[in-house]
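Note sheet for the following structure.
Every protein chain but one is kept in place in this view of the complex.
Chains here go by letter, A and B, matching the order in which they are written, and residues are numbered from 1 within each.
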Amino acid sequence: MARYDMPLYDENLAMVESEGRGTIDLEQTAARKPKSSRPPAKNRPYIKGTQVLESGHSWSPVDGRLLTVEDLQVEFRMRDGVAHAINGVGFHLDQRETLAILGESGSGKSVTAQAVMGIIDSPPGFVTEGTVDYCGVDLLRLAEKSRQQVRGAQIAMIFQDALSSLNPVFPVGWQIAEMFRVHKKMNKTDALKQAVRLMERVHIPAAADRVASYPHQFSGGMRQRIMIAMAIALDPAVLIADEPTTALDVTVQAQIMDLLKELQSDSGMGLILITHDLGVVADVADRIAVMYAGRLVETAPVDQLYATPRHPYTIGLLESVPRLDAKLGETLPAIGGLPPNLLAMPDGCPFNPRCRFARPQCSIGDPPPLVQIEPGRAVACPWWDRLEERS
Amino acid sequence: MGKYVVRRLLQIIPTLIGATLLIYYLNFAMPGDPTAGRCGDRQCPPTYVEWFNHEYNLDKPFLVQYVLYLGKLLRGDLGTDYYGNTVVHELATRYPTTIKLALIAVLFEAVIGLAAGIWAGMRQGKFIDTLVTITTLILISMPVFVMGGLAQLVFGIKLKWLPVTVGGQGSFYELLMPGLVLGALSLAYAARLTRTSLVENLRADYVRTAKAKGLSGFRTVAIHTLRNSLLPVITYIGGSIGAMMGGAIVTERIFNINGIGSFIWRSISQRDGVALVGSITCLVLVYLVVNLIVDVLYSVLDPRISHE
Partner (left out) sequence: MSDPNNDALDAAAVVTAESPIPDTAVVEASGEKARSLWADAWVIMRGRPLFWVAAVLIVIFLVMAIFPQLFTAKDPTLCDLTYSRQPPGGDAIFGYDAQGCDVFARTIYGARASIIVGVATALFTALLGGLLGTFAGYVGGWVDTVLSRFADIFFAIPLLLGAIVVMYSIPSSPESPFPLVIFKVVAAMALFGWPNIFRLMRSAVLQVKPNEYVLAARALGANPLRIVTSHIVPNALTPVLVVSTIDLGGYIVTEATLSFLGVGLPDTVISWGRAISRASDLGLIRQVPHMLLFPALFLCLTVLAFIMMGEVVRDALDPKLR
């Protein structure tokens, strides 16, 4: 197997934040071009969890660190080839912290969240590489049975479309109570009482009367509150919110975000907020990780990212946000082009076809790694400090 | 809920009237002699034709004929057959056998069809999935009368496992093979529908939620997916009773079962229009009522419908 260092970026190699991407084997690079050489997808290795936890395992964060994800790689093996949805993503989350993962649809942000939860449909999705360390245990290596104890109880998730994400044929109270009945082996009556308490906790008016109602009988905002009630039922340490407000009206969006903030300050849980909406992020997040084509392209504390974006993609994203201080009649700049096809990624930096700062070197070789540029900040662009607009 | 049932009941009335009108029209208002065959191979004597036309109101304008017919129908009068027995009486004596037959068929369809469909759906793309897909395809392509003949040949004559024909009222044991044959086609459809529906629902967002809640794979499928997946299957199984009404004509003829199907078959071969129309109208009514019941049942199982 031929291995080679990346000559283009070796000046920064020492500072690679996300480990394991310093060298790349040729085989994997070839796999990105399914048309020319289709790999025998069925035989490629992937991570199978086998480790079994004892039932009363207690989870405690090490130095306040809840979650550490390293070099996560996920691929979807499909008829037309292998789509590399996640290519070496790494991040961490502390208690009481809010991390926003930002990106367009198809950038892999939802897949990242589902990989952390362990709910990717397999096949076609496979986690091929990486670790998801939660309180000292690598979740990816856990046997399914043990992982079920973590899901929902330790790490919970809420989804974008609450109407389709709630089961249409069961009352909402039943669905919330199920958390207690399954994880805590609680009886039906007690579990329903808990459900009412949770519905009150997320400010659903007349909770006791509505506990037997069905999801379609609620408004969009109320449904999302029910999703949240279900997710926080067992006091999880980590809550992943996958575009929790995208489907809602602007006023309702703010209410839901306020609710999430309130719950977080009460319980001290870590929040991973997945969104494509820069406006949502600004008020809530502590740190931001920007994703593009299955990679992190920039990570930074929220105020620094807004003040001095370093990656051309982040710059483009920020420019496309409407501003109140803009002059009347000014056109809003947008990033031209479309996100790349995951089945046929461009050579070099995946963003180069759409990048207005791109240089000829950007379309050669392997994608640039995420490199730390100052404490707490990393960028996946070797030219971040020398960006020159293409004429 | 109650409102929904009332609405469905009101909706079915025009269909009922239309369907009976259609069948009545097809038989009595078509060109041709409605008394042909009533008197054996001979032409009926004019006095009989006159009596017949009067008895069945054929001497009146068509719509009046139909309204009078509908009135009789509501009073449970379907006319008399070739032998002078009332059609209602003939049907009444035969229906227990046909019901037994249909019951065996529906049970067979529901149990095996659902099991095969669920099994295949859970193992999508695997061997069992392919096996179910191909077996059901073969069953669907096989007309009931071919399947009946083959079943008689293989299980009755060669293997001697089950009786080849049925006598008298038909015991459960005797009706077993005909019931399986009658249910086989619907079974195939039910299995396929179950599979498709399950595969589709397994991809639904709420199944993802169930997984994210930390539920076991069994609970995710058995509690959260199956109920939703089986809703269309229940509708189908209810509707399949209609197809079985047709199938019963063939099955009862092949296995010599003395039920409603063989009565229809006898009416056809004796060219007894009154008996034929009466019994087919009856079957269509049963079919519509069963569908109505299934719809109401569906609305109970799926809260989205009844709460509209």
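As a working rule, contacts are C-beta pairs under 8 Å (C-beta built on N, C-alpha and C of every residue); 3 or more make two chains touch, one makes a residue touch a chain.
Model, not experiment: these values are computed from the prediction.
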Thinking of the whole complex, not just what is shown, which of B:43, B:85, B:141 or B:171 touches the missing chain?
B:141
Full-complex contact with the absent chain, from B:6, B:22, B:64 or B:115
B:22
Where the missing chain touches chain B, by residue:
14-16, 18-19, 22-23, 26-27, 30, 32, 137-138, 140-146, 148-150, 152-153, 157, 164-165, 185, 189, 193, 196, 200, 203, 232, 236, 239-240, 242-243, 245-247, 249-250, 253-254, 264-265, 268-269, 271, 273, 276-277, 280, 283-284, 287-288
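Convention: only the chains that are shown with their structure count from here on.
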So in the complex, which bits of chain B are touching chain A?
203-206, 208-217, 219, 224, 227-228, 301-304, 307
Going by the contact rule set out above, which residues of chain A touch chain B in the complex?
114, 117, 119, 121, 144-145, 148-153, 156-157, 159, 161, 164-169, 178-179, 182-183, 214, 216-217, 227, 230
